[in-house]
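The structure under discussion appears below in the form of C-alpha cells.
Missing here: one protein chain of the complex. Every other protein chain is in place.
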Amino acid sequence: MPILGQNQYGKAENRVVKITRDGATHHIKDLNVSVSLSGDMDEVHYSGSNANVLPTDTTKNTVYAFAKEHGIESAEQFGIHLARHFVTSQEPIHRARIRIEEYAWERIDTPESRHSFVRQGQETRCTQITFDGSSWEVVSGLKDLVVMNTTDSEFWGYVKDRYTTLPEARDRILATEVSARWRFGWSDDAKETPDWDDSYAQTRKHLLQAFAETYSLSLQQTLYAMGSRIIDRREEIDETRFSLPNKHHFLVDLAPFGLENDTPDGAVYFAADRPYGLIEATVLRDGCEAKIPADLTHL
Amino acid sequence: MPILGQNQYGKAENRVVKITRDGATHHIKDLNVSVSLSGDMDEVHYSGSNANVLPTDTTKNTVYAFAKEHGIESAEQFGIHLARHFVTSQEPIHRARIRIEEYAWERIDTPESRHSFVRQGQETRCTQITFDGSSWEVVSGLKDLVVMNTTDSEFWGYVKDRYTTLPEARDRILATEVSARWRFGWSDDAKETPDWDDSYAQTRKHLLQAFAETYSLSLQQTLYAMGSRIIDRREEIDETRFSLPNKHHFLVDLAPFGLENDTPDGAVYFAADRPYGLIEATVLRDGCEAKIPADLTHL
Amino acid sequence: MPILGQNQYGKAENRVVKITRDGATHHIKDLNVSVSLSGDMDEVHYSGSNANVLPTDTTKNTVYAFAKEHGIESAEQFGIHLARHFVTSQEPIHRARIRIEEYAWERIDTPESRHSFVRQGQETRCTQITFDGSSWEVVSGLKDLVVMNTTDSEFWGYVKDRYTTLPEARDRILATEVSARWRFGWSDDAKETPDWDDSYAQTRKHLLQAFAETYSLSLQQTLYAMGSRIIDRREEIDETRFSLPNKHHFLVDLAPFGLENDTPDGAVYFAADRPYGLIEATVLRDGCEAKIPADLTHL
Partner (left out) sequence: MPILGQNQYGKAENRVVKITRDGATHHIKDLNVSVSLSGDMDEVHYSGSNANVLPTDTTKNTVYAFAKEHGIESAEQFGIHLARHFVTSQEPIHRARIRIEEYAWERIDTPESRHSFVRQGQETRCTQITFDGSSWEVVSGLKDLVVMNTTDSEFWGYVKDRYTTLPEARDRILATEVSARWRFGWSDDAKETPDWDDSYAQTRKHLLQAFAETYSLSLQQTLYAMGSRIIDRREEIDETRFSLPNKHHFLVDLAPFGLENDTPDGAVYFAADRPYGLIEATVLRDGCEAKIPADLTHL
C-alpha cells in the first residue's frame, strides 16, 4: 500500500487588519497569516476520518480571535502565540508553522488627521515561526525589495567555453530584487526573545548598506557581503539565505543612429524581463547549522 | 465589404532606463514607454501593403535614441518629443499617442555611495500625450496608490429594496487603491508648458490631503473632494477622473468566542479581495469639456 | 465650483457559480459579474447624501438572488435580466452596465462520474450589457486566446527612416494573444435576441479559422481578415474590435556556435516578453456606427 509521508494543512492567507486608537492617533497592523499544522493525521488521509482534524476554518477563526485577545505586538510575537496555541491545545497536533507577511503603512502628511495612511514601499516583511512543542525556529526576512547600483560593478575573468559570447564588463549596472530570509538563534522559551521590530529595522539597514557599499566583481560577492554584514552585526541571527535575480540592464546599441552610448552625459539601458540570472546562497555563523531551505518560497 | 474603423499601432512597453552622472552623484530615470500611431493606414489592413507603415521596431529604436538625443527631463516632456517626431516626420502618420509609466527610486541612506538606489513606493506615475499635428492633449496621473482612513467614514441613509441586507455604518474603515488621471489645459505649442514634475508633486499632495481631511459619508463624496481640491488648487488642470475600488474591511464577528470587537483597545477586520465596490467619476472645471474616457486603462 | 461629469458605481467582480443537476449529470455556470450604475447621482458626490444610492452591497445580493430566481441561461441573458432590473426598479438609476466574464469547464473523462470537471482552455469569454431604459447594447468577446502561425507570415516593404534597423522577413512566426469584442445589432426589446451561446461558438470558430487561413503580410492584415470574416458570416454582429499584441519570436543567432538556424529540421526561437507590437482596430458593417471604445478594458 502506498505510504503517507510528510503532510501539513491549515488555512492560508488570512488577511487580518487591526486598528488601535491612542486618542486621535490611530495605528495599523496589516498582516497576511498562513497556518500549517501537522501531527497524528494518518487516518484522515487513509479513511477520511476527521477525528483528529481541527478544521482550517477554526484555524482562521483563531487567527482573528487572537488578534483581539493577544494583540499584534509584532508579526513574530503574534506567530509565536498562534503556534504555541495549536501545539499545546490539540493533542494530535505536534507541529505548527505560522507564516506571516506584514504590509507597512505610513501617515499621510496633513495636520488635520492622525488616522489617514498610505501604503508604504514595495517590499514585504515576512516571518515564519515553527514550533514542535519544545523548540522554536524563527525565520524572518523580506521580499520584493528592488535595488540598483549604477556603477562600481564589474564582471570579467570568467570561464569561456564553446557557448560563451558575453563580453567582459568593467562598469555595469547591478540591479536585483532581494528576497532574503534570516534565522534567529533563539529557540528556547526559557531564553529572552529578540526585539523583533528593532532587529528587522537594523537587519534591513545593514543589508541595504552592504549592497550600496560593496564594489562588486560578481553578484555572488555582493550576496556574500550582504549576508556576512548581517551575521557580523546582528548577533541574534545565525543564518541568512538570499535569492537574487540579476535584473539585467543592457546598454542599448545606438551606433546605427550615429549616437555614442557611453559618454558621461547619460547612458541609455534596456531593462530586460526574462531570462535573468538567479544567484542563491546561504551565509551563516561559523559553527551553526544551515536550516533554511535552498528554495525560498513565498507564503 | 466590411469597413475599417479607428485603428492604431506601435510598440508597447519599451522599458528604458537612463543614468546620468553628476560627478559621483548619479540620477535615474526609469520609464515604460508605449507608442501608438494612427493615420493613413487603410491599405495595410486591406491588402497587407506596408508602404505607409513605420515598423513598431522602429518606434522602439526611436524611444531609445531619443532618450539619448533629447534626454528625459520629465515623462511628459519626453512624450512630447516623441509624439511630435512621429507626426511631423512621417506624412502618413496623423496622430501619435505616447503613454509612459514612471517608476521612482530613492537613494539608499549611506555616506559612502551616491549611486545606490531602492525602488520607492507602490504607486506608479503615468502620463499620456496625444498630438494630432496641431493640438496637444496631456493626461497625467497615478495608479496603485493605496490609502486608508481608519475613522471619519460613515455610510447610511441609502435606498433599501428587496435585496438590501447591509446594516448602516456610523464608523467604518475607508480604503481604496487610487487610480487617477488629470488633464492639463495646455494644448497649444505657442503657450508655455506647465512645470510637469512640480505639478505632479503638488497634485499628488492635494489628492492625498483631500482624502485625509474629508469626513466621508460615501466614497463618492470623498472622490469629489479629491477632484475638486485639484481643480481648485491647480489652475493648469481642467479635468480629473478617478477609479476608486472600495477595499472593504469587514469587522470580524468575535461574539462566538465571547469577545467584543468594537472596544477602544483595538478592532479586528477582515480585508476582503472580491467583490469590491467600484466608484468612478469625472470632476472638471466649469466650462471645460470632459475628454478622459470613462474606463481608465493601464498602459 | 468644480463640476461633476460622467460617473458610475456598483459592485465589481461578484464571483457566482451555479450548479444544476439533471439526475446524476451536473452542469456548471461560473461567472464573474460586475455591475455599474449611473443616473441621478449628483447629490451623493456633492454632499454625501445617499438618498438615491442603491448600495453596491445590494447590487451584489441581487446578482446572487437573480442567479437563483432567473437562472443563468447564458452570460448575455443573465446580464440583460440584471440591467433591466436596476434601471426599471430604481427611479434614480438611468443606465446599467453589466460586465460578465465566463469560465468554461469540461467533464473529466471517467465512466464513474457525471459531476467532475476540469477548467478548460486559457481564454475567457466576456460580455457587456448596457441598458438605458429604452435601448440595449450588447458587446461580447473573448480575451487571453493565444494563437500562433508558424509560417505563412511575412513583413517587408515598410517605411525606413533614420531609426530603422529591422531586416525584412519573408517567413516569420506570427503569434498573438487575441482580445476581441463584437457588438450585436440587437438593441430593441421588441426584436428577438440572438442565440447567444451559438453565436459565441460560431464567432470564435470564424475568428480562429481566419487567423489560420490568412497568408499574412502584416498583423494588421490578419486583424482585418478576422474582423471581416465575422462581419461577413455573422449577420447578428455589426462591429468588431481587436487588440492584438504581437508576441515576438526572434530566431536565435546560433552562428557563434557553428550552427545554422534555418534549416528544415527545426528552427529555434526566443519568445520575448516586452516590448511587443500592439495592433488595434475596429472592423464594422458598412453603414453601422462604431461604438466600441478604442481601448478595450478588462472587466
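In this document, chain identifiers A, B and C correspond to the written order of the chains, with residue numbering beginning at 1 in each.
Heads up, the rule we're going with is that contacts are C-beta pairs under 8 Å (C-beta built on N, C-alpha and C of every residue); 3 or more make two chains touch, one makes a residue touch a chain.
Values in this document were obtained by computation on a predicted structure and should not be read as measured data.
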- Item | Residue of C:Ala51, C:Ala169 or C:Ala212 touching the missing chain in the full complex | C:Ala212
- Query: Taking the entire complex into account, which one of C:Asp152, C:Asp195 or C:Glu235 touches the absent chain?
  - Reply: C:Asp152
- Note on the structure: It is residues of chain C that touch the chain not shown, namely 15-21, 26, 28, 30, 61, 64-65, 67-69, 71, 105, 108-110, 112-113, 115-122, 145-152, 173, 205, 208-209, 211-213, 249, 252, 254, 256-257, 259, 261, 264-273
- Item | Residues belonging to chain B that touch the chain removed from view | 162-163, 165, 256-257, 273-274
- chain A, residues in touch with the chain not shown (by the definition above): 1-15, 34, 36, 41, 44-58, 60-62, 65, 89-90, 92, 155-161, 163-166, 216-218, 220-221, 223-224, 227-228, 231-232, 239, 241, 245-246, 274-286, 290, 293-295, 297
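We take it that only the chains that are shown with their structure count from here on.
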- Note on the structure: Every chain in contact with both chain B and chain C is listed here as A
- Busiest interface, judged by C-beta pairs in contact, is B-C
- Between chain C and chain B, distance of the C-alpha-averaged centres to the nearest whole Å: 24
- Note on the structure: Distance in whole angstrom between the CA centres of chain A and chain B is 30
- Mark out which residues of chain A touch at least two other chains, giving numbers and ranges. 256-257, 273
